[in-house]
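Of the protein chains in this complex, all but one are displayed in their positions.
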């Protein structure tokens, strides 16, 4: 399977169900718009509740969708019954994050047994205008034999 | 002025007013708990609206408070009439982020005329238990002669 | 001018002359193999003097060529009479770095007046085999009106 290939309905459902359990995504208003092998796209519409002090999207929102997009991009390639955790990520904020919505694209660069590396990109979209607002890199760890379920607390 | 020194009431007010304009901080429920020269602490109480798929704090929330803590830590050392933007940051998520609240500490390591480097740390606090959940680094840029006001859109 | 465009002989010479003043590049045995607008490629042939403890290329060599490739990629787009410094970079070492030589590619993602962001990639090449061994990101600063000359010490 190559990055970008279509994947089984089952894997798409697994990713969407896990995404739906992320309370933060609902609280910010993030939608998952595309799931392919090793690629996930998320969309975050603008709301005043998402701003930093100058009225742009706060880097925390940009980071949240970049991190989730990369995490689920990796997750689509992980074996059944495993979980994903972010080890670390780095984000360059290259332009003020503005637009009707932000689109985050997570794309797997290297898929290893334990560690997976993703490229993260975020775009600010305003009608036809599409501006690159952040780019980064993320390291994920695959927890084998650890179903992706809520921790019992 | 050394990092950690007390600072003037005026600078504290300037930082708190700017923080209060960050819509995302209010939306997540973040409080600013300490402002000293080059050091800012923020607190994010746990809510189900902040979780990732396993029920821990989502890395997006951890990132949001780490980024704001560092940004305002730098801002306390910037000259009057200037603004702060994050150039980039990198965060290692070293333990699952859990607890009654997260505490983010931003601390200036190097304060330059144009660029300022901060250390970022986030702790998960549960009663007396205090666990290091994330550590990172951030590069800020000081925009001279650019008052920290909402962009006219 | 777009990234990847051919550039003037003058800019190529400026980049090559600056590169030739990097004592470390000669000491490691690095050659500059391509200079285009916003893209520079370097080659580092294998020598036992470049290894880490398992006999692969040491990450220090991989970093050195990644950093120089990105730095000169940015430099090709800088105005005359300016200098380049690396603000920070981050590198993921995705496979053991081996081969007859390493090839580093620095490519400008965002070219700003003050800050420029580059993508860094390093490949291990062995005859026809070409393996992606490292990927990263770099922030450069353009020092305007600071000719790229040896500091007077």
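The chains carry the letters A, B and C, assigned in the order they are written, with residues numbered from 1 in each.
The criterion applied here is as follows: contacts are C-beta pairs under 8 Å (C-beta built on N, C-alpha and C of every residue); 3 or more make two chains touch, one makes a residue touch a chain.
In this text, all values refer to a predicted model and were calculated from it rather than measured experimentally.
One of C:65, C:102, C:117 or C:142 touches the chain omitted from the figure, and that residue is C:65. Take subunit B: the residues that touch the chain left off the picture are 90, 92, 94-95, 109-110, 112, 117, 119, 132, 135-137, 139. Touching the omitted chain from subunit C are residues 18-19, 21-28, 47-56, 58-61, 63-65, 67-68, 83, 85-93, 96, 98, 136, 148-151, 153. Residue positions on subunit A in contact with the hidden chain: 87-88, 90, 114-115, 137, 139, 141, in rising order.
Keep this in mind: only the chains that are shown with their structure count from here on.
Interface subunit A/subunit B: over half of the residue numbers present appear on both copies, so the contact uses mostly the same residues. Simply put, subunit B must spin 180° to overlay its Cα atoms on subunit C, rounded in steps of 5. We define each chain's centre as the mean of its Cα atoms; on that basis subunit A and subunit C are separated by 30 Å.
With centres taken as mean Cα positions, subunit C sits 33 Å from subunit B.
Inter-chain centre distance (subunit A to subunit B, centres taken as mean C-alpha positions): 22 Å.
In subunit B, the residues that touch at least two other chains are 87-88, 90.
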